[in-house]
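Before any comments, here is the structure.
The complex appears here minus one protein chain, its other protein chains still in place.
And then subunit A:
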């Protein structure tokens, strides 16, 4: 999947300023930046939720997982129904089995299908949202701050899941986060966004270990660390 000169404008404000970026098949590309950097607007452009100019090629089936798992599942739908939403092309009779398979992919038991979201923890809801997105067989998954509304104690399991999905399904992922430590853990390459532009993009270890751009350096220095 490739962006070429993607620009997103809201009125006279340019949120994304001719950004070019590539997500290789089976790769996880991290997009970090602070609020207002344009990373979420870029995500919305890829997902077709906002208008943009420029070209996005090679990703015809994009799915997105949202930040807040409490808002992204319809409270009045059972988990199974929510997951089945992406399966409209399948014959009705085949859907329950597919829901079970999808829940299995995100390590959730099949009997969860008959529960309502309110009975689930934040981590489980986020898995359901991922399962629902996988049902549409995406060629690109956009994960927009998917762990920032979760508690640290469950964040790890969702991040592990993202990595294992890439390994087992060869899924391409655009992983957006403000948290550099999380991005570093999950992504193969990292793009740093600042004021609508990508100021640095490279293999994770390079960007984190030998940052080339001043802004990346500032960002890295600001990451809070436990003295181990």
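The rule is short, and it goes like this: a residue touches a chain if its C-beta (ideal position, glycine included) is under 8 Å from a C-beta of that chain, and two chains touch if they have at least 3 such contacts; residues count from 1.
Just so it is clear, contacts and distances are computed from a predicted model.
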Chain not displayed: protein name in its UniProt record ("Sarcosine oxidase subunit delta", "Fe-S cluster assembly ATPase SufC", "3-isopropylmalate dehydratase large subunit" or "Oligopeptide/dipeptide ABC transporter ATP-binding protein"): "Oligopeptide/dipeptide ABC transporter ATP-binding protein"
Of A:56, A:165, A:180 or A:198, the residue in touch with the unshown chain: A:180
Absent chain, residues of subunit A that touch it: 34-35, 47-49, 62-64, 66, 68, 71-77, 82, 85-86, 88, 121, 123, 129, 132-133, 135-136, 151-157, 159-160, 163, 178, 180-182, 184-185, 204, 208, 218-228
